[in-house]
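As you look at this complex, bear in mind that one protein chain is not there, while each of the others sits in place.
Entry: chain A
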Amino acid sequence: IELERSHYSDHEIRKLEEEEQLRRRKESAYDDDEAPGKTVIMAQDLEDKWEQKLLRFQAAPRITDADKNNNRTSLDRRLDSNLMLLVKQKIGNQELWLLPQAEWQPGETLRSTAERAMATFFGDRIQAKILGNAPYGIYKYKFPRAIRTENNVGAKVFFFKAFLQSSDLSQAELKEDYLWVAKDELGDYLKLEYLKKVNRFLLD
C-alpha cells in the first residue's frame, strides 16, 4: 500500500476512531453513555471478513496440465507466450513440418490463398483474423535439379499472420499431424534456412 504519498482514507479514519473508542472504554471502565447498539460492525471486523474471503478464493494455476505432460497439440500449453501452428506436409517426396501452406491458383489474391490454406487445415468453422493484405515474410528455394523446368526454377513462399479468435478447436477437424509450438521450440521442427526466415517476422 502506498504509505508515503497518501493521506488516510475514510475506512482508515473509521478504524482509528473505533480503536480510540475501545481504548477509552477500557481505561475509563465502561462508559455506558454511548449506546452499545451503535457500532455493531467495526472496521476491523470488516477487514477480517475481507481477508477470509480472499483466502478462500483459489485462482487457476498458470502452469496447466498440458505443460506438465508437454502435450504439444493442445492450446493450453504455454499460456504466457504465443503459439504457432505447424503442420506436417508432403513437398515433393519429403514429409516436412511446415507452417500451413497452399499453392497459389491464378485468379486469386495472396490473402485468399492464405484463407484457403486455413480452410483446408481447419475446416470451415474456424475464426481467425488475418492482419492486413501484405505478406510479412518470404522464403524462396530452388527445386532440386530433377524437377526444374525452364520456367519453374524454384518457389517463393509468402507468409501471412493471423490471430486465432476462438480457442475452441473441438469443432475443427485437423486432418494431418499438427502442433502448437512456441517461438523457441520452432527450431526443433523446422529446417535451418526456413527457420531463419520465419524467425524474422515472428515476435515472441
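As a convention for this text, a residue touches a chain if its C-beta (ideal position, glycine included) is under 8 Å from a C-beta of that chain, and two chains touch if they have at least 3 such contacts; residues count from 1.
Here is the rule we use: contacts and distances are computed from a predicted model.
J.: Which listed name, "Type 2 DNA topoisomerase 6 subunit B-like isoform X1", "Large ribosomal subunit protein mL40", "WD repeat domain 73" or "FAD-dependent oxidoreductase domain-containing protein 1", is the one UniProt assigns to the chain that has been left out?
T.: From the listed options "Type 2 DNA topoisomerase 6 subunit B-like isoform X1", "Large ribosomal subunit protein mL40", "WD repeat domain 73" or "FAD-dependent oxidoreductase domain-containing protein 1", the omitted chain resolves to "Large ribosomal subunit protein mL40".
J.: Decide which residue listed in A:Leu79, A:Ala128 or A:Ala182 touches the omitted chain of the complex.
T.: Checking the options A:Leu79, A:Ala128 or A:Ala182, the one contacting the hidden chain is A:Leu79.
J.: Counting contacts across the full complex, list the positions on chain A that touch the omitted chain.
T.: Looking at chain A, the ones touching the missing chain are residues 3-4, 6-8, 13, 59-62, 64, 76, 79-80, 109-111, 129, 131-138, 140, 156, 158-159, 163, 197, 200-201, 203.
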